[in-house]
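Before we start, here is the structure in question, set down as structure tokens.
Shown here: the complex without one of its protein chains, the others still in place.
The letters A and B name the chains in turn, as written, and every chain counts its residues from 1.
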Amino acid sequence: MAELDTRARDLRFSPLEAVSHRLVAASATDSVSATELPFTTQIGLRGDASDAAFVKAVKAAIGLAPPSEACTVAVKGDNRILWLGPDEWLVVAPDDVEGALLAKLEKGLAKLGAVAIDLTGNRTVIELSGPSARAVLEKGCYHDMHPRAFPVGRVVGTLIAHTQLFLERASDNPETFRLYVRSSFARHMAEWLMDAMAEFNESN
Amino acid sequence: MSGSMRLPGGGRIDRSRPLKFTFNGKGYTGYEGDTLASALIANGVHLIARSMKYHRPRGLMTAGSDEPNGMVQLATGARTEPNIKATQIPLYDGLVASSVNVFPSVEFDISAVNGLLSPFMTAGFYYKTFMPSQAFWDKVAEPVIRKAAGFGKAPTEPDPDVYDHKYVHCDVMVVGAGPAGLSAARAAAATGARVILADEQAEFGGSLLTLNREIDGKPSADWVRSTVNELAGHEEVTLLKRTTVAGLYDQNYMVALEQRIDDLTPSSPANPRMRVWHIRAKEVILAAGSHERPLVFADNDRPGHHAGRRGADLHEPLRGAAMQEAGCSSPTTTGPMRRRVPSRRTAPM
Partner (left out) sequence: MLLIDCPYCGERPEIEFSYGGEAHIARPENPGALSDKEWADFLFMRGNQKGAFRERWIHTQGCRRWFNVLRDTTSHEIYAVYKIGAPKPPAPGEKPVAAKKPAAKKPAALKKGAGK
């Protein structure tokens, strides 16, 4: 089993691997840069946030309680839980080919009428960072991304360039957004980002 | 014949920077800061266009976006644009423009005969007048009317330019940067609110660009400068010049068009020619100014008649002179020049 997992890890490729060098070229270090954060483990959670047993089970597995406030993210170390809906969350954690985290969650939620489902590979993460990051996204996103309306620790499901995604403000210094884009739309999103970033890249 | 109607000083132009341009195939010279309209008037060109139906001669009426007459075909080839108001075209070196809907030329236009014949067409210029028989309509009337109808020509080549759009949000959106708009934007910005100030002119100030008044104890031009500087110093203020707010929709949603490149500089993804702004505001302040209702008298549409948008202030220098301007003109941004517009007709005021 362990050997099989190692081989799987060697063979797989991330949705934006083929354009990663172009993303680097389109980035401008002092204004805005885009990189893919490949191979994060993603687990969908459905449950009742007011059920103490559910919260406890999630906390035991991930070290984080699912946030009950709408459009917020709970972060601890490399793990995070994104609020997607009143009874729906997305766990994002480091690469976990063995599925240990999922197994732990499934075990804890087994008798609670709650669900943990492996969504790894459904979405990839693009990190857009730099003082012009917001200006880039404003070219295709209707959501107000001003820090007053969208501070660090918030996440929204919205559209950028006609593509559904979850948009998280991960940091203010430098301004950093995480775009959780469906894998099949990732190339489109990357191409759109490169085009939108052109205005801020001095070498153009 | 550069600037034969031009005053030696004053106005908002830079006389050290002459610009060459072509109108209807003829070369002229204007200055940096001119609009096509002001440069044409400075060169003594008043006949700009012909009316759509009777092809009556048309001159410039106003100084801004309310211009009903002075529509021209701007640029050539793939970049040509029909029906652009001469009052809204900042002059640039190498500008080429022409009258629309004229044949063979704006000075001698065959279709102007329609105007002379109009008393005999009791139903007006009605298409059935020209249908005594199907053959006459197909072979003669329709081709002739089609040639005479319409305004301007669409480009036949693909547009080489790059355009862009943007979605933004603000607490206060101020439309128009005249005295009211600037004051409103300044008051809003002082509270730390997110403010967007848009004005369709290349310079903020609105009516204060030509009116010399005193505000807060200083000349209005200085007040405009210091207010704009103050606004530019606020982090949360966005200043949009050459931006026309085209519509205000549900829940304070607005669409505005920003002209970013006015000359022949090639555009690129890094530098788009125009940008559409989609704006969602919590509060909207419309300070777009007013448009004058023209006085009604016979032939008030002929070249040489201008709407008197700026009112009584401008009457002063003209009082006693033969008034050819109904209410007095502001057809240009080059203020003092307008006193020299030659008089063609005296209208009772």
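Just so it is clear, a residue touches a chain if its C-beta (ideal position, glycine included) is under 8 Å from a C-beta of that chain, and two chains touch if they have at least 3 such contacts.
Remember, it's a predicted structure, so these values are computed and weren't measured experimentally.
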Absent-chain contact - pick from B:79, B:280 or B:302: B:280
Touch criterion as defined above, residue of B:103, B:163, B:249 or B:297 at the omitted chain: B:249
Option touching the unshown chain, where A:92, A:114 or A:156 are the choices: A:156
Candidate in contact with the missing chain, chosen from A:16, A:45, A:84 or A:194: A:84
Residues of chain B in contact with the chain not shown: 249-253, 280
Missing-partner contacts on chain A, residue numbers: 70-71, 84-86, 88, 142-143, 156-159, 164
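Here is the rule we use: only the chains that are shown with their structure count from here on.
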Rounded Å distance between chain A and chain B, as computed from the means of their C-alpha atoms: 49
Residues of chain B defined as touching chain A within the complex: 164-169, 194, 268-272, 278, 280
In the complex, chain A residues that touch chain B: 138-142, 144, 146, 148-149, 195, 198-199, 201, 204
